[in-house]
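Omission of a single protein chain aside, the complex is shown with its protein chains in their original locations.
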Amino acid sequence: MLSFLSDYTEGAHPKVLQALIDTNMTTLPGYGEDAYCLRAKEKLRAFCGDREADVFFLTGGTQVNAVAVSALLRPWEAALCAETGHINTHEAGAVEFTGHKVIGLPAENGKLPPAVLAAWLERFYADETHSHMPFPGMVYLSHPTELGTLYTGAELDEIAALCRRYGLRLYIDGARLGYGLAAPAAELEIGDIVRCCDAFTAGGTKQGALCGEALIFPRHGAPAHFDTLTKQRGAMLAKGRLLGVQFDALFTDGLYLELSRRAVELALELKKELTGKGLPLFIDSPTNQQFFVLENAALARLREGVAFNLWEPVDEGRTAIRLVTSWATRPESVAALAALL
Amino acid sequence: MLSFLSDYTEGAHPKVLQALIDTNMTTLPGYGEDAYCLRAKEKLRAFCGDREADVFFLTGGTQVNAVAVSALLRPWEAALCAETGHINTHEAGAVEFTGHKVIGLPAENGKLPPAVLAAWLERFYADETHSHMPFPGMVYLSHPTELGTLYTGAELDEIAALCRRYGLRLYIDGARLGYGLAAPAAELEIGDIVRCCDAFTAGGTKQGALCGEALIFPRHGAPAHFDTLTKQRGAMLAKGRLLGVQFDALFTDGLYLELSRRAVELALELKKELTGKGLPLFIDSPTNQQFFVLENAALARLREGVAFNLWEPVDEGRTAIRLVTSWATRPESVAALAALL
Amino acid sequence: MLSFLSDYTEGAHPKVLQALIDTNMTTLPGYGEDAYCLRAKEKLRAFCGDREADVFFLTGGTQVNAVAVSALLRPWEAALCAETGHINTHEAGAVEFTGHKVIGLPAENGKLPPAVLAAWLERFYADETHSHMPFPGMVYLSHPTELGTLYTGAELDEIAALCRRYGLRLYIDGARLGYGLAAPAAELEIGDIVRCCDAFTAGGTKQGALCGEALIFPRHGAPAHFDTLTKQRGAMLAKGRLLGVQFDALFTDGLYLELSRRAVELALELKKELTGKGLPLFIDSPTNQQFFVLENAALARLREGVAFNLWEPVDEGRTAIRLVTSWATRPESVAALAALL
Partner (left out) sequence: MLSFLSDYTEGAHPKVLQALIDTNMTTLPGYGEDAYCLRAKEKLRAFCGDREADVFFLTGGTQVNAVAVSALLRPWEAALCAETGHINTHEAGAVEFTGHKVIGLPAENGKLPPAVLAAWLERFYADETHSHMPFPGMVYLSHPTELGTLYTGAELDEIAALCRRYGLRLYIDGARLGYGLAAPAAELEIGDIVRCCDAFTAGGTKQGALCGEALIFPRHGAPAHFDTLTKQRGAMLAKGRLLGVQFDALFTDGLYLELSRRAVELALELKKELTGKGLPLFIDSPTNQQFFVLENAALARLREGVAFNLWEPVDEGRTAIRLVTSWATRPESVAALAALL
C-alpha cells in the first residue's frame, strides 16, 4: 500500500529520533528550561537571522494558532484570513473558543489577495457603524497555504504594508514553512517573513518531528508572560525537552530545509508524472501537497492501492484529490503511483 | 428636523411610561420575581398561545442574542445564519466572545435561503474531515431581517424541517418581531414561530419600551438554571420590574401589535410616496424599515432636513439609505419627507 | 408590611422619574451619544474633580464589574479581593466567565486587610513556581463593602501603595458608593478614590435609579475601544438615554449624595433604636446596611410584619439579619420597626 495521505503518517525523521534516544536518560529541568530547548531557540534565531527573536515551542498546529492569535489580538478584535484558512475551517473553532471572531475573506488559490484585503479594510472604516463590529486586529496567512500555494514577495509586501497602515498584526501559520522555503518556485525567504511578521510558526509535526511547532516573535515581540499564558491554555509540556531536542535536531546542519527540499522534489516529480499521464491539476501547487482532478469511477480503484485524501467534489463526475509527500516518501513510491494510474 | 433614523430614538410609548409612573413607588422584590414580571410572562404565554412557554426578560438585543445562542449551543457547535445576520455583523463579536463560531452563509434579500442551508449541511456531513470543524448546532434567523424582509411560511417550514433532520436548534431574533407580525404582507403568525422555534425573542427596545427583550422558549424549553446563567452574563437587572412593567403594558390590550401596525402603515405609505416620486427601492421591504437608492448629490441636502442612516454604497454615484418608522413617527412627517424630495 | 429588604425595591426617585418623563418624547441618537449622556458624564467629571475622567454608563452591577475587571486584566492575570467580595460570591461566576480567576483572601468585617494583601503578594513572588500560577493583576474592593463597612484613608493608601509596588490595577465597586461617601463616619472622600483607583463605579440602581452604574476611569484611563468592548459583552443599550437622563438627574444639585445621606441617617437611627432594645449587632456598619443578631424564635414573627434578608446562621439558636434603608425608606418605618421588636 502506497501512502500519499499526509506528511504526518510516520514517526520522527531518524536523526530526530536518534536525538531523543541519545538524550533520553539525561536529567533535565522541566517546562522548557532545559539546555536543549535553549540551544534549539538559539538555532532558530540563527535560522531567522534575528538574534532578538523570541522563540517558544508548542505541541500542535491548532494549539499554536489559537494561543498565538489570541495573544496577538486585543479583546475587541478579530482575525482576518482567506476563507480557506486553516483557522477558519479545520480547527474546530479554536480561535473562537478564545473569544475572537475569525473573518474569512474570498480567497484565490488558497491565498488572501491583497486587493481583497485592502477593499475590505477600506469598506470597514468607511462604514459609519463600524464601532459596533469586531475590529480587524490581525491578518492570518498560511504559507504554504492549505492548497500548497505560495505568496509572492510582492503579495507579502503589499499585505504587510496594509497591516502597518491599519495597525494590524501579521501572523503566518508555517505548519509547512520548510516546504514553502525550499520550493524551487519560492520567492519568499525566511528573512522576508521575519521582516514582515509580528509572529509566525515553523512547523515540526509535518516536517519530521513527532510533534511540535516553533512559534517565533521577531524583534523581542513576544507578549508579556507568554509562558504563563501558554500554561493557561494547556500548551506547556512538563517534559519540554521533547520539543527542544527535536527542534535542536531539525535545525542542525540544515536538516529542516534539506528534508523539505527532498519532499518538494518528489512532489514536483509526481506532478510531472501524473500530468504527463493526462491527469488534470486541481490547482498548480509548487510545494509538497499536490492536487489532481480524478474521475469518480477511478477513485475506488486507486484507493485500493494508495492512501490519499479526497479534497472536494469538482463536478458531478469528478473529485479533487490531494497527494502529499514528506521526508518519509520513498522515490520509488512516486514511480509506483504513476504506474498505477 | 425630521427623523427616520431608527425605531429607538424616543423614550417609551406613553402607555408604557405611564405604567412605570403608576408602579414607581410600589415595593417589589428584585431580580424579576415581582408580580409585574410574572403577569407579563403570563401575557406573553397567552400571546404565544403556549401556556408552557418559558419567558425571560433581558435588557438588550445583542445581550439576549449572545445569552440565548450560547445557551442553546453545545461547546463544540457553531451558529449558522445569513451573512447579513445581526450576530454576524453588528454585535461586536458577542457570540464569538462566548466561545462559538458564527458561520455566515450567502443571503438573499437579508434572508437565509433554505436551499443554501440544505446544500451547506449536506456538504458538511459529506466532508470526511468534518469532525475537525465546528459542528452546526443552530440556525439563527432574524424576522424581520436586517433588511426589513420577511420569511414566508414555506421558507420557515423548510428551514425548520432541515433543523429537525440535522438536529439543529432554531432561533429567531425578533428584535422587530411585532413589525413582522403586523405587516399586511406577513405570512407568518406568532403560532408558526412558536411551533417551529426552540427559542425566539419579542423585542421591546425597538417596539415602544425604554429597553428590554422578551426571550421565549416554547414548550418548557428553557435551559436548566437559565436565571443563573443570565446573571453570570451580566444580563439580570436588580430592578427586574423595569422590564416586567414595560412588557406588561406592551402586551395589554394588544398594544404591541397595534403600535407595530401603525408604524408599518406609515412605512408603506412612505414607500408609496417615494417610489411615486421615482426613488428606486434598494430592496422591497414590507415592514417598518424602508431602503431607497439615492444619488450621492442628493444625500447632503436631504441630511439637512432629515435624520437617516446611510446603508451602503450602491455604485460610484449612488448610495442606499434606510428610513425607519416607529410608534413615535407622526403621519405628517411622512408627508413632509415626501415634500422634501 | 414594612420593607427593609434592600435598596432596590422601589422604582426611581421622583426627580429621576420626572427627568425620564420630561425627556421621553425628545428624539435622540442611540448608544449613549445623546446630549443627556454627554451632560451626565460632564457632571460626573465635576463630581470626581477630574476633568479628564473617562465615564461610561452600564446597566447593572454584575455586568459592570465583569466588563471592567476583564478589561483591566491582561489574559494571564487574576483579580484579588476579600473572600466576601461580591465578584467572589454573588455574581454567578461572571468574572470567571470572562476567563479570569478571582482569588478571595481572608476578610475582616468585609474588608481586605492591607496586611493580608501584602503577605499574599510577598509569598506569591517568593514562590519559585509562581509563573505557573495566575498572576495578580488587580485588587477589587467594594466600598462600602457587602457588610456595609468602609475603608479608612490609611487602609486605602496602603492598598494603593501595594498596587503601585506590584503593578496591580485598583478597582472599587461602588454599587453603594454614595452611602459610603455620605456616611458621617466616612474618612474617604471622592477625591481619595479618584486619586487611588484605576477605575471605580458609582452605582445608580441602589441609589435612586431604575438601573444603571457609572463606570469611571480617572485620568483618561479607559481601555482603548471600550465602547466596542461594552457592546461585545452585551452591556450597551440602544436607548443609552435611559442611563444618561437618570445619571444627569442624580448628579444635579447634589441629589446623589443627599439621597445617600438621608438613607444613612435612617440606618443609623435604626441601629440606635435596635441596639437600644438590646439587639446585638452582627457587625458595626456605618452605612445604609445594618446587621443584627436575632434569636431564631423571633425570626418568623418578625417576618410577618417586615421584609428583610436572612444573612447567615450565627450559631445553633441565632441568625444574622440584614436591614437596609434607601431614599424610599420613610422615617416612620424605622419607628414602626423598633416598636415591633
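Order as written gives the chain letters A, B and C; numbering starts at 1 within each chain.
Rule of thumb we're sticking to: a contact is a pair of C-beta atoms (placed from the backbone, for glycine too) under 8 Å apart; a residue touches a chain by one contact, two chains touch by 3 or more.
These numbers were taken from a predicted model, which means no experiment stands behind them.
Screening C:11, C:32, C:114 or C:134 for touch with the missing chain picks out C:134.
Contact with the omitted chain, checked across B:123, B:164 or B:225, is made by B:225.
The chain omitted from view is touched by exactly one of B:57, B:135, B:282 or B:311, namely B:135. When the omitted chain is restored, the residue from C:97, C:200 or C:282 that touches it is C:97. Residues 1, 3, 5-6, 8-12, 14, 17, 20-21, 23-30, 59-64, 66-67, 91-94, 97, 205-206, 210-211, 228-229, 231-239, 241-242, 307, 328 are the ones on chain A that touch the missing chain. On the side of chain B, the interface with the absent chain consists of residues 31, 70-71, 74-76, 99, 131-135, 224-225, 227-229, 231-232, using the contact rule stated above. Residues touching the missing chain, restricted to chain C, are 76, 78, 89-93, 96-102, 127-129, 132-134, 309-310, 312 (touch as defined at the top).
Please note the rule applied: only the chains that are shown with their structure count from here on.
The innermost chain, defined by the distance from its C-alpha mean to the mean of all protein C-alpha atoms, is B.
Where the sister copies chain A and chain B meet, the same residue numbers recur on both sides for over half of the interface positions. Chain pair with the most C-beta contact pairs: B-C.
In whole angstrom, the spacing between the mean C-alpha positions of chain A and chain C is 49.
Per-chain CA centroids place chain A at a distance of 41 Å from chain B. In chain B, the residues touching two or more other chains are 91-93, 97.
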